[in-house]
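Of the protein chains in this complex, one is absent; all others appear in place.
== chain A ==
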Amino acid sequence: MSRIQTRFAALKKEGRGALIPYLQACDPDYDTSLELLRAMPAAGADLIEIGVPFSDPSADGPTIQAAALRGLKAGATLGRVLEMVRAFRESDSETPIVLMGYLNPIDSYGPAEFCFDAAQAGVDGIIVVDMPTEEADLLDAHAREAGLDIISLVAPTTSNSRLFHVLRDASGFVYYVSITGITGTNSASAEDLEQALPRIREATDLPVAVGFGISTPEQARTASRIGDAAVVASALIKTMASTLENDQATDRTVPAVLKQLEGLAAAVRA
């Protein structure tokens, strides 16, 4: 079983959903983001999503755009992100790591090389925002060979028939983009999720993570119960950004994010 399967199976036994926090690699610098990454499991992260900075994150709202720019300024590259995952794996061999980003840096690295190197580094899954099913053949075979899950995204606009098409060869888990919009803006209501999830479960047996617009402990709890996991991104980055001085980390940076993460985790576990 992959780390992702093992983790979701274990949580199912516990009878709760997963909390998936997000951090942008090298935001605001490599050391701080690695410190945060290492501390996240103890603060309640069940899986972790690492954003790969890209110059033109066209599906992201202002919070993650700013984080990506800080990361790039701090020297983030795909290679550096993999280095960060390798460093994390020295002390944690269980928490699944999923990279989320845009296609061009991967394309530039070389799809086959990237899948191989990512798996070697200890990455479990990848989410490529601008690679719909129709274009996924670019990575599919390489990812499968390397043992990486390509996490499929589905959205409120994905029709029932299209759900079957998109999720036919899906692996790992399914990422439900719960609003039509960009990250960190609106939120889906519990009613929205109650309606959407059965539709998705018709098309797949994989766990469903709910993301986009989840910011409060209450929302995280709701999403992790109706779905199988809640992804919290912009809300954590907002907290991090509020502790920065001139875009540099301060003593408050890591503790502030971890404290918020603990609050979210408590709600998900309650």
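The rule is simple: a contact is a pair of C-beta atoms (placed from the backbone, for glycine too) under 8 Å apart; a residue touches a chain by one contact, two chains touch by 3 or more; residues count from 1.
Heads up, the rule we're going with is that contacts and distances are computed from a predicted model.
Asks: Just to verify: the chain that's not displayed, which of "Glycerol operon regulatory protein", "Urea ABC transporter permease subunit UrtC", "NADH-quinone oxidoreductase subunit K" or "Tryptophan synthase beta chain" does UniProt list as its protein name?
Replies: "Tryptophan synthase beta chain"
Asks: Where the complex has a chain not shown, which of A:I4, A:M40 or A:L78 is the residue touching it?
Replies: If we include the chain that is not displayed, A:L78 is the one touching it.
Asks: Looking at the full complex, which residue from A:V177, A:L193 or A:A267 touches the chain that isn't shown here?
Replies: A:V177
Asks: Consider the whole complex, including the chain that is not shown, and state which of A:T32, A:Q65, A:T95 or A:T239 touches that chain.
Replies: A:Q65
Asks: Hey, which of A:E35, A:E83, A:D107 or A:D247 is the one touching the hidden chain?
Replies: A:D107
Asks: Looking at A:Q5, A:T185 or A:T250, which residue reaches the missing chain?
Replies: A:T185
Asks: Using the touch rule from the top, list residues of chain A that touch the missing partner.
Replies: Interface with the chain not displayed, on the chain A side: 54-59, 61, 65, 72, 77-79, 102-109, 129-135, 152-159, 162, 166, 177, 180-182, 185-186.
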